[in-house]
Each structure stands twice: as C-alpha cells, then as structure tokens.
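For this view, one protein chain was removed and the others were kept in their places.
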Amino acid sequence: MANGFYQVKLSHVFEGPMDLLVHLINKNEVDIYDIPIAQITDQYLEYIDLMKSMNIDFAGDFIIMAATLTHIKSKMLIPSINDKEDEDPRLEIARPLLEYLRMKSAAELLVERNILGQDTFAGNINKKDYIIKPEDEIIDVGLFELIDAFQKILKNIPVDYRLDFTGEKISVKDKISEIISILEVKGSVTFFELFSANVGKSEIVATFLAILEIVKLDIVRIVQYAQTGIIRLFYL
Amino acid sequence: MTKDLTNIIESLLLVADAPLSVERIKKIITSADTAEIKDALEELLRKYGEGKGGFVLREIAGGYQFRTLPEYMEWIKRLIQPNPLRLSRPALETLSIIAYNQPVIRSDIEHIRGVDSGGVLRMLLERKLVKVLGRKEIPGRPLIYITTKHFLEVFDLKNLKDLPTPKEMEAQPDSSSEKITQKPLFE
Partner (left out) sequence: MTKDLTNIIESLLLVADAPLSVERIKKIITSADTAEIKDALEELLRKYGEGKGGFVLREIAGGYQFRTLPEYMEWIKRLIQPNPLRLSRPALETLSIIAYNQPVIRSDIEHIRGVDSGGVLRMLLERKLVKVLGRKEIPGRPLIYITTKHFLEVFDLKNLKDLPTPKEMEAQPDSSSEKITQKPLFE
C-alpha cells in the first residue's frame, strides 16, 4: 500500500498502549503478577512494527510504553546484588496495569446500572402549568458554561482583539477586586496592610500593579502622612 | 397481566409531558385492548383519587394526567422559582466577557458582543454577579465593571485565579479521537 494512501486510526483497535498491553496479556494467558517480560516486550514491539508498516497512525504514548518495557526487560537480565530487598522491576508495569484493569471493571459496573434516560425515567411534569412568567431559553449555568460561552466569543473575534491570558494578569485582576472589597468595607486601608498578608514575590508585584491600576482608573486616592510616613489608600 | 398493564400505564403517566389518551396508550401497548386499558385507568383513578395523596389523576383534554392539588400551589411555586444559577444566553456571554477581561467598560463588552448590552448588564448588577468599580477617566467617564464575591460563590471558585482559561478547556485535536470511537455503548 502506497504511503499516505491508506491510513487506519489505531483507536479502532487499541485506545492506547495500556489497551495493547492488556490485549497481549490476555492473549498469552499470563499472570499479571508474573509477566514474562521478554516475551510480552517482543510481541509489543512486533505490534508497533506492524502498525508502522500498515501506516497506522499511532500516538507517541505507544513508543513511551515500548521504552518502559525494554527498560524493565534489561533490568531483569542484570542479576540484583541484594535481591531480597530489591523490588521486582516488573512492578513498574504491573501496578499501573492493575489500576487500569480495576478502572475498566469499574466502567463495566457503571454501564450495568439503571441509567437515567435509558433504563429508568424520572417524572416529566410540564412546568408551564405552574409558571406564570414564561422563560425564554434559560440555561442552568455552571463554570463550564461560562468558559464555553467565552470560548465561543473568542472564536468570533479577530485575532488582533484577542487577549492574552497569563496567570499574572488574572492575579492582578484578583488583587484589584480584593483591594476594592477591603475598601468597600473599611473606606481606607494602609499600604502596609495590603502587603502584610503577601507571601510570594509575584503576589507583591501583583498587589503593586493592582494599586497602580486602580489609581490610574481614579478609583482611589493615595495619601502619605508627612509625620508618620504611613501611606493610605482612600476609596473615592 | 392486568396488574402489569396498570403498572405500565402508571409509569407512562409519570413520564408523559401531556395528558395521555386511551388511543395513545393503545398504540404504545399494542397487546392490550381498549376495554383493558379503560379498566386499568379506572383502577388508577381510584388509586390516585381526591384525598388519597399529594397529587391526583385527572381526566384532562381527552386524556389522563397527574396533577398536584391546588392547595399545594404555594409550595410548588417556591420549588420551581428560578434560581441564581439560571441565566439567559446573552447574560452568560456578557458575564464571561466581564469575568475574563475585568475591569471592563460597557463599550468594551459591546465591542466584543456586537450588540447593545445595557439591559443584560443591569440584570447582572441586580443579581449581584457584577458590580461597578468606578469610572474610567476618559471622555464620557464610563463605568467600570468587575465581577463580585457572589460571582465566585455561585461558580464555586476560591478566587479569580481559579477561573479556568479557555485554553485549558480546549480539546486537543489529536487527542484520543473521541469522535471516532463514539460508538453507542448503551444500546
């Protein structure tokens, strides 16, 4: 088959390297606690070669697993000096495999439950009979809906207008709202108080940038007392 | 069999969003005849008769439907009144713009959304999801908006830094090919 003409997505066969490994262990009917590592590694590598030759598109995760297996195989060949205390190198792969199998079995148990909208149904009383004011397309909103809404907006605006989201920027915003909250309650606050709770350097910078921003926006006035040297922020 | 028929009709009545007629039931339960269905409905009318519980089975618009008693209307209204987490799409859009770009002025919001946002803004202010921070010292001295502490509470966030960035929510195009393996599992 000519290159690039025939491509199969591997996901049809194996979802990931773990899936392939489970398949090999089942096929060879071996004990997961006593994996014949040389045999399984060879078969695993054969599969990868086969996938390559068939031009199957597969993720780098498969290569990482191959490296792990090869590494374990080589470790098994070197006799351990104090083999009483050393852990079986195969545990490196047996542990994640066990967890993966445990989760696969959990997934099967979930499917067997009486699933809402599939096996069992809840009442469906027409709320219009009870609500006087009609609601036009009201969504139950969560964090995901909020981000999703913003993502859709971003897609519709030209790149030039797009904003850069850096952690720091958000942290400055956070500081602004924090300072304003304090000012709303107390009316004024000293510089010292604003910085006293800060732990990290980046937070101090964020606080300082936040103060500059709100001063620029003319939301606060900064006053320094001549006698004490105390700097105080006043809410305008 | 008749007991079973009654039970099936009872479950259909719970799930239906409009009164169920005998003809409709007959089309669903093809093995039952009209007389049997009518008998089952009679039995259910007795079971869910006036004074037997919190709701009754009523004959409405040529069909049958469960209805709550009028005397409990007051409590039911309290149950179904809109909660703070229910927003219209324009309100959600506006809120997301403020959350990610704050502090912002109205014209920024309207520039991004492309429509007048005064009404939506007022609603968000009323619900205490956003607040006025002050005025920006540019011509016209427009109001500056930011999100409130209540906003963080409603969305279960500790602070604005916890707000996930849109990038974090993006699905990798080369990811585990969800779409391809989208076989129906529950069938």
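The letters A and B name the chains in turn, as written, and every chain counts its residues from 1.
The working rule: contacts are C-beta pairs under 8 Å (C-beta built on N, C-alpha and C of every residue); 3 or more make two chains touch, one makes a residue touch a chain.
Being a predicted model, the structure only gives us computed values, none of them experimental.
Set against the missing chain, the residues B:61, B:80, B:115 or B:132 yield one that touches it, B:80.
Residue positions on subunit B in contact with the hidden chain: 6-17, 20, 24, 27-29, 47, 53-55, 66, 68-69, 72, 75-76, 78-80, 156-158, 161-162, 164, 168-172, 174-179, 181-187, in rising order.
Not every partner is drawn; the one left out touches subunit A at residues 15-19, 31-34, 59, 61, 65, 87-88, 90-91, 94-96, 98-107, 109-111, 113-125, 127, 130, 142-144, 148, 167.
To be clear about the criterion, only the chains that are shown with their structure count from here on.
In terms of their C-alpha centroids, the spacing between subunit A and subunit B amounts to 27 Å.
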